[in-house]
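One protein chain is absent from this view; the other protein chains keep their places.
Entry: chain A
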Amino acid sequence: MGNVPTKLDQDGNPIEPVSRPGYPSGNTGSSSTGTSFSGQSTNDGKTRSKRATSLVSTFLNSGSRYRSGSMQDTTYHSPHKKRSTKEKEQMKEQHARNIIVKYDESVDGGFMAPFGSYSYDKLDYDATVVKSLIIQRRLAPFYTPLQDFDPTWSREELLKIVDGLPLHASFDENPEEFEDIPIGDLKKPNFDYLIDKSSSKKEYRNMHSKIFKARLYQKRIYWQERENESFLETKLEVREGKAQNNYLPSNDLKYDLYSNGSECPICFLYFPEPMNYSKCCQQPICTECFVQIKRAEPHFPHEEVDPTKPIQNDNEKDPNLLTTEPSNCPYCATAEFAVVYTPPKNRKVGIQGIPPATYKSVNEPSETNDKDETTTAKNPNNVVSSDAIRPDWENKLNKERIRLARRSANATAIHVSNQLIDPDYASTSNDTTISSSRKTTITTSRHGSNTASRGSRQRSRQSIQDLENEMIQEAIRLSLEDEQQQNKSLKNKSPKKK
């Protein structure tokens, strides 16, 4: 996907690579999660048990896991790495910048970012992928929609309406969600001073993430409004003859775009043709609706149950059964929704085309719009699947599986330890929890946790010291296994990824 022009590249990555020293360092050195440290494990028994202790403490303070774990994880790049809060925030901010509509970044009369028909927190598609698909003319650009269209409008009437279109839909400036959340000075990157110093770690994290969200929301409004203003000013200057601007569309372009459009069957808004068409049933869909369509959240398969039997609780199900299916076509429910886009032949303007201001109508408007279905169907390059614009779906599924496995393992472990451990040795119950939680995380079967409980019943007679050591060793072994399995599954899957 290397065809992104330089302007995008510059705008696209204003954030420099994360610098190590400035990192918030909660734990030092040995703070790694089970999945990450095996990469550097040694055979030295002492190192092992030392690391294992920190492993145990990592699990005990599972809250701080993310921040501490990331320090080491980021040193080598596995797709399963845990990211630090700061990195995640930078990625979110980067994404927010990527979905700003800019009038001087256009393709064939449309833009690189959505108009704003859907709420901001639903714009979780991969903006970089979508931008490059638009530039490659494999997906329709994000056109500014018309609320209505009347075929009896004259050219002048239509042009007047199109000229009045904003770059982006209006914002809800004070959404309920962010009421009462301080945002401080948006220009200053640090906002820790807004958080009550006496708050607990958990409260601090909660508040931090709320403030970050509220700030990002406002920043995005600010960034978009800056673009809106410069768009308006330029339009005004050009109209008054004070300036020339190559990025503003010519009247011919505006007319050709909007005189020949159709209504998207999902948002009911009117868009220029050509639109994207579903691969299976050739129904139109605008790009803004297309990027909304995604896999369902990970869930257990839905079965028809016998009402005479008791229902199995989701908590008791094997987390590995969690699944997501590629989204179906919204129109005909064919599996693995994908769209086909045939770019207009006579309208290559904007990025990798002629300046929008210099566009002149060609006399055969029918040709701009013909959909040559025979060639598109044969050319797999024109097909964009719904999964392609959210390549991280698999990661999300795995994360959810691990999260669920941990939760159910914890529940099992607490249950088991309550039954088995002598209340005098209360301190050990925590360790048991950890050890068997690792067990169930990996085996994730009932069988696995059963053997674990039988094992600990025998062990409960041994001295506590031995028990702890054993469990630590077991935790190491299992986390190594876990890591190996993840690597394996990665290797198996990576060739499929493009």
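FYI, contacts are C-beta pairs under 8 Å (C-beta built on N, C-alpha and C of every residue); 3 or more make two chains touch, one makes a residue touch a chain; residues count from 1.
Note that contacts and distances are computed from a predicted model.
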item: Among "ATP synthase protein 8", "E2 ubiquitin-conjugating enzyme", "Calcineurin like EF-hand protein 1" or "Large ribosomal subunit protein uL29m", UniProt-listed name of the chain not shown; value: "E2 ubiquitin-conjugating enzyme"
item: Touch criterion as defined above, residue of A:157, A:172 or A:392 at the omitted chain; value: A:172
item: Chain not shown: contacting residue from A:153, A:204, A:331 or A:393; value: A:331
item: Selected from A:224, A:292 or A:408 as touching the chain missing from the view; value: A:292
item: Options A:266, A:280 or A:351, residue touching the unrepresented chain; value: A:266
item: Chain A, residues in touch with the chain not shown (by the definition above); value: 117-119, 122, 147, 170, 172, 265-269, 283, 289, 292-293, 296, 299, 302, 304-308, 328, 330-331, 333
